[in-house]
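The other protein chains are all here in position, but one chain of the complex has been omitted.
Then we have subunit A:
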Amino acid sequence: MGLAKRIIPCLDVDNGRVVKGVQFLDIRDAGDPVEVAKRYDEQGADEITFLDITASSDDRATTVHMVEAIASQVFIPLTVGGGIRTCEDIRRMLNAGADKVGINTAAVFNPEFVREAAERFGSQCIVVAIDAKKVSAEGEVDKWEIFTHGGRKPTGLDAVEWAKKMVEYGAGEILLTSMDRDGTKNGFDLGVTRAISEAVHVPVIASGGVGNLDHLVDGVIKGKADAVLAASIFHFGEYTVQEAKQRMTDAGIEMRL
C-alpha cells in the first residue's frame, strides 16, 4: 500500500487540435482534444497534460475554451503548458480549470518568474518543464544541458543544477524532457532522469522517447521517475493507458488500476 506511480498522456495542441510531431516535424492530426482527454480518462490516466504549441496569441483563447470544456467532463488533474509567461497567463489557465501550469522557456529567461508564480499560486500548481540534451561525449562524465526553442538553442545551464535551482525557487514538480530522445521511440534518457530525481525532493515526470511499454517501466525503475509521460504510443492506438498500467504493475510497480 502506498502512493502509486503515475501515467500521464500528453496532448500537444495546436489551434484546438491534438497534434504530434516527430522531433517537431511531420505533424500528424490526432483528434479533438476533448474526445481524446475523455478517452484517456476512461482508460485510467492518472493526469492529463496539454502542451499548447499554438503559435499566435490570438489562438490562445481557443486553448482556454478547450481547458474549460475538458475540466467540466474529466475529473482528474489537468496540467497546461506552452506559452505561460506571466502570472496573468497562469491565472487564466487556473480559472479555466487547469490544476497546474508548466513553465518552460520563461523560467530560463526569468527564473524570478517561477518564484513569483509559486508565491502567488502555491508550489502545488507550478510545474517547471526542463528540456535537456546530453552534451558529454562517450567516455566523458555524463553532462546534460538545458536547451530552448524546441531543442535548438543551448543555454549553457547544467540540467541537474538547474532543476535544483528551480525547486529552490518554488517548483512543485519537474517535467523533464530529453530533447535527443523526444519523438524517437528509443526510450527515456534514464541517466538524466535518475540524476535529477535523486537531486531534488519534488516529484519528477520523465518525458521524451517512449516507444513501448517497457520504456515506461524503465523510467520508473531505472530512472527513478515518479511519473511517466507519453504521447504518440497512446494517440495512435498502439497501446491503451490500461495496458501500460498492467505492464507496470506486472513489473512490480505500484499503480492505480
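As a working rule, contacts are C-beta pairs under 8 Å (C-beta built on N, C-alpha and C of every residue); 3 or more make two chains touch, one makes a residue touch a chain; residues count from 1.
Criterion: contacts and distances are computed from a predicted model.
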Hidden chain of the complex, named as in its UniProt record, picked from "Imidazole glycerol phosphate synthase subunit HisH", "Thiosulfate oxidation carrier complex protein SoxZ", "Glycine cleavage system H protein" or "ABC transporter permease": "Imidazole glycerol phosphate synthase subunit HisH"
Hidden-chain contact residue, picked from the options A:Ile130, A:Ala227 or A:Val241: A:Ala227
Options A:Ile76, A:Val135, A:Ile221 or A:Ile253, residue touching the unrepresented chain: A:Ile76
Footprint left on subunit A by the chain that the document does not show: 1-6, 41, 46, 68, 71-72, 75-77, 91, 94-99, 121-124, 172-173, 198, 201-203, 226-227, 256
